[in-house]
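Every protein chain of the complex appears in place save one, which is left out.
== chain A ==
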Amino acid sequence: MAANYWESSQRKYWTFSKKGLADVRRAQESEPANKQLIATYPLPERRLLNIYFHLQLAKLAKRMSVRQQALATAQVYMRRYYTKVEIRTTNPYLVLATSLYLACKMEECPQHIRIVVGEARQLWPELISSDTSKLGECEFNLISTMNSQLIVHHPYRSFIDLQTTFSLVQEEVSLAWSAINDHFLTDLPLLHPPHVVAITAVLLAVVLKPTQGNLQSHAQSLQTAMSTIAVPPSNTAPTTAQARIQKLITWLAESSVSIEAVVDCVQELISLYDVWESFNEKQCKEQITRFVKALALDK
């Protein structure tokens, strides 16, 4: 992506500490007007909602064959937007479609506004208006709320470099790639710089043996992996895998990448996979529909 991450608006204004992010959210939730809404319209926990939004966005993106990069940007836009705006005051489907529409423009793969509205109507006919000006207005709102800071730096570029450094094999690449895609379902894009996420993805790919199943099924063995990272392997003759982990750890130690941050990313992903077990699409959908309809946000 364009521009220099270290001088970017992302680093300056859109990267939070954990506590900072929690404070922002708590403040939003404790606004008198929001308090009541929150009490009246319960929603699943944030990560479950994120999974739901991700699935919806991915469906919409697929219909329009949008590039992964734009999908990723749209996810970050949603995450940023909802740090400032209470979700129950919005129509999430409109925000979702608008995020994708704006992200496509940002990533130089623009889609016509009518196409976006049309496809969104196909997916959620009851929940989104056919009037394109609603999306246009929401776009303006999105840009305003994000302070017109629109460039998002993703882990993909760093990952492509790291892939060569650690000569990853195909399975590892795809495993790491899906770890990066999954991190958009968490708060990680608001908490850590993209290169930390990239290195986390490499670590996961190398530590886990991507022979069977996907990352999700590895949630358990990750715990073991964590201890491997914490305690570097002893002098006993290292296996090939251990040698690579060793290389990675040496590389990490010599780099200025914060190990703590990497560990935090790993944990965040593990807990995502954990929470995913309890994901119930139908329930998310119903609870969202309830407040959208009750508050006439779809009009």
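Keep in mind that, in the parts below, a contact is a pair of C-beta atoms (placed from the backbone, for glycine too) under 8 Å apart; a residue touches a chain by one contact, two chains touch by 3 or more; residues count from 1.
Everything that follows uses one rule, which is that contacts and distances are computed from a predicted model.
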Per UniProt, and picking from "Vacuolar protein-sorting-associated protein 36", "ESCRT-II complex vps25 subunit", "Putative serine/threonine protein kinase" or "Cell cycle checkpoint control protein RAD9A", the hidden chain is "Putative serine/threonine protein kinase"
Touch criterion as defined above, residue of A:Tyr52, A:Tyr77 or A:Tyr101 at the omitted chain | A:Tyr101
Per the definition of touch given earlier, which of A:Gln56, A:Gln111 or A:Thr200 contacts the omitted chain?
-> A:Gln111
The one of A:Ala58, A:Val173 or A:Leu295 in touch with the missing chain is A:Leu295
Those residues of chain A which, in the complete complex, touch the missing chain = 1-4, 7-9, 12-14, 16-17, 19-20, 23-24, 27, 30-34, 69, 84-85, 88-91, 94-95, 98, 101-102, 105-106, 108-113, 129, 131-141, 143-145, 147-151, 295-297, 299
